[in-house]
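Of the protein chains in this complex, one is absent; all others appear in place.
As written, the chain order gives the labels A and B, with residue 1 at the start of each chain.
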Amino acid sequence: MEITLNHYLILSAVLFTIGLIGALTRRHIIIMLVCLEIMLNAANLNLIAFWHFGPNPILLHGPLFTLFTIAIAATEAALGLALVLAIYRHFKTVDLEQVQDLKE
Amino acid sequence: MNLFNFTDSVGWLMWVPICPLIAGVFLALLKPSGRVSAFVAIAALAVSLILSLKAFAMTWGHEAQIETHNFTWMHIGGVDLEFGMVLNALTGSMLAMVSLIGLLIFIYSWSYMSHDDRMGRFFCYLSIFMVGMLGLVVANSLLLFFMFWEIVGLASYLLIGFWFQKPSAAAAAKKAFITTRIGDLGFLIGLLWAFKATGTFLLFDNGSGILETTQIAALAASENVMFGMNTAGAIALFLFIGAIGKSGQLPLHVWLPDAMEGPTPVSALIHAATMVAAGVFLVARAFPLFIADLAMLEVVAWFGAFTTLFAALVAVGQYDIKRILAYSTVSQLGLMMVGLGAGGLALKEGGISIGMFHLLTHAFFKALLFLGAGSIIHGCNDEQDVRLMGGVFSKMKISSIAYLAGTIALCAFPFTSGYFSKDQILLSAWTASGPIFWISAIASLLTAFYMTRQCCYVFLGKYRGKGHVHESSPIMTVPLVILAVFAVALGYVSEHFYHILDYLSGVHVHQHESIVVIISWIIALGGIGLGLLVYARAKLGIDETDPVKKVFPVPYRWLENRLYADEFYEATAFKLWDVLAILITVLEAIMNQLVDFVTVVVRNIGSFFLNTIDKRVIDEVSFDGTCSRIYNSSQINKLIQNGFLQGYLRLLTGGAVLIGILLIVFTR
Partner (left out) sequence: MNYPQLFLTTLPELIVVLGMFVALGFDYTKYKELDPQTRSNKVAALSTIALMLGLAGVVWQFLQVTDGSKTFSNSFNGQVVLTPLTLWFKGLIFVLALFVVQFAKTDVPNKHVSEYFGLILLSTLGMGFLITAQNLIMLFVSIELISLSLYGLTAFQTDKKFSVEAGIKYFTIGGVSSAFLLFGLSYLFGATNELSFEGITAAITSGAAPQNYVLIASAFLVVGLGFKIAAAPFHLWAPDTYQCGPVPVAAWVASGSKIASFFLLVQLFGPVLETSEQKETLIAGIVLVSVLSMVLGNIGALRQSCVKRLLAYSSIAHAGYILIGLVAANEDGSISVLFYAVIYSLATLGAFATIGIIDSRLGREAQIDDFNGTWKQNPGLSILFMIFILSLAGIPPLSGFFGKFYLFMAAIGSQPEIASWSEGFYWLVAVALLMSAVSLFYYVKVLKAFLVSADTPKLPSIQITKAEGAGLLLLAVLVVYLGIYPTGLVEFIAASLG
């Protein structure tokens, strides 16, 4: 079977959904961060696939964009972990259900 | 734009509102002492008065002439937004009236507020109020008109709530501001529509303004745009909604009686010369739009007729001296609307004269009545309940005579100014529509009756209140005397010597019908006679039952309770709310808001038919009820903003899915 653009798109959509569902349901903050990474990587996969099957793969647009997003995802994770530490210091837990003091 | 050219252009008209503006800014920034503030405000308004009189003099004898001075405020896209000033008979007469009465009220307030340590701020607000009012009179652009209209609303909010230590005053201020804003909603839609249809905001612009023949003809050409009306009528309808809010017409009248919580000069300013007149003035100004669709004139006349009868009925059952006057104002405003509507049906352009003439005479005698009431309240040691007054006449001669002059003018006693203007309204109603004529006639009869009732309570018998009655200082009584002269003589002088009706609309207005004249004599004398018959000899007082109540206990109680106008709405909305509250979901919370707002608008229409009411509901005022309903609906926000992070994310995803669905549905 030949693998076409659509296969990649479906795969990335599945990845994105997995990440999203994880983010919506998992209470552990760190797992949530992992799910965020999965969502970003689904988008990266899209970029590479579109670039690969696009009319002019010589321009390197896709990989360039992807490199930037990978770097950004890393900084985002770093900031997220720092926040998790701060949360743990105050709440003594990383369970999101315990972290809801701010509400109406 | 040459603002300093006082001879040929009318650009200098801008100075009429600018003078009080300068005073207002000066008072706000420098905060001088009370006396200095009063002096600055009065001096600035005096300059405005001189300019207004100049404007009046320029229009006198040149009725049909319309002078404009327009300038481009800004360009957006391909369109110019133009502002401007207009000078015609309507501007001239209204300017003269507003600034003259304004000045008298300013002088009166100087004495009235002299014990208040926030006198400076009071004059600052008063000045801002005058800026808005004078500005909308000179405005030659619907947008500019609307902007000044909003300034008037803001200033009246500040003034009504001036004594915010009283919770009722703060609530009344809020009520006035927000109720009139509901009307403004209509106004804004109307002006946007007018702009879209004509491409300009200017009222007069050498033939291409909204109110000039070519545009009106174009607007009237379209058939059945909305409810069978043409575009001109539809725009007029929306503008009229604004006028309903500002002029306290029936569905939105609730704020006006409550506005009595402000200091008395404010009541006079708001009820006589300015804010409430603004709505009538808007209809008069935009009259060509109304004439372009006769259905719209009938709407105006019927709204006015219902309002005038409703308020006159309610006034019979009130005991607070200022509240009686407030309902009488609502009633008279309704009568002005009848004048405009029926006058338009009977006389076309001449209708402006009918409504505006009553506006002008009413402004004088109602300002007089409010200031007189203020003086009496002052004299009776701040008592406002008429049952606790009595015998005031012998103690406060000047104030009382002035007050009686205002009363006979309001009762349309023959040859006072109210007689001439009301006569014209009844004459046009007679020509236009039988039912409207009879409704107005009954309302006028009631007016004479309740004013006589009030005077009997206040002036006859022995003093029933606490302390001693004393006459007010000359600074307060002098404006009263001046106003009293106007109240009595203005009608005769202006109609018979100067033909003010021809002047106001620029066309020749003449109507005569002997039977109507006879009826209006019967109304005035009959109402006063009936009042004297019932009240002159009766024992009056807080412990006594009102003579009318003895005969008709049940209907009178309805009147005392203001015909349950507030409560009817409260009962219906309350129940509706309770049913819906069971299924509290996001969607319904939003829907309830809409239901509530719609009900605010329509609630009073059915209130006549209501007679049994749950006691619990009666004490609540509907507007506050509505507020708390809306306020409570923010409960829904508690469900959304519940602190649970993943709940937030789920809502976000839900939104994304909803948008996705929308895209799929809408994509063809």
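Keep this in mind: contacts are C-beta pairs under 8 Å (C-beta built on N, C-alpha and C of every residue); 3 or more make two chains touch, one makes a residue touch a chain.
The shown structure was predicted, so the numbers you read here are calculated from the model rather than taken from an experiment.
Enquirer: Looking at the full complex, which residue from B:Glu150, B:Glu298 or B:Glu471 touches the chain that isn't shown here?
Expert: B:Glu150
Enquirer: Footprint of the hidden chain on chain A, which residues?
Expert: Residues of chain A in contact with the hidden chain: 16, 19-20, 23, 29, 32-33, 36, 39-40, 42-44, 46-47, 49-51, 54-56, 61-62, 64-65, 68-69, 72, 75-76, 79-80, 83-84, 86-87, 89-91, 99, 101-102, 104.
Enquirer: Name, in rising order, the residues on chain B that touch the hidden chain in the full complex.
Expert: Within chain B, the residues touching the omitted chain are 28, 31, 73-77, 143, 146-148, 150-151, 154, 157-158, 161, 164, 170, 174, 177-178, 181-182, 185, 188-189, 192-193, 195-196, 222, 225-226, 234, 589-590, 593-594, 597, 627, 630-631, 633-634, 636-637, 640-641, 645, 648-649, 651-652, 654-656, 658-660, 662-663, 666-667.
The working rule: only the chains that are shown with their structure count from here on.
Enquirer: Of all residues in chain A, which touch chain B in the complex?
Expert: Listed in rising order, the residues of chain A that touch chain B are 20, 23-25, 27, 96-97, 99-104.
Enquirer: Touching chain A in the complex: which residues of chain B?
Expert: Residues in contact with chain A: 637-638, 641-646, 649-650, 653.
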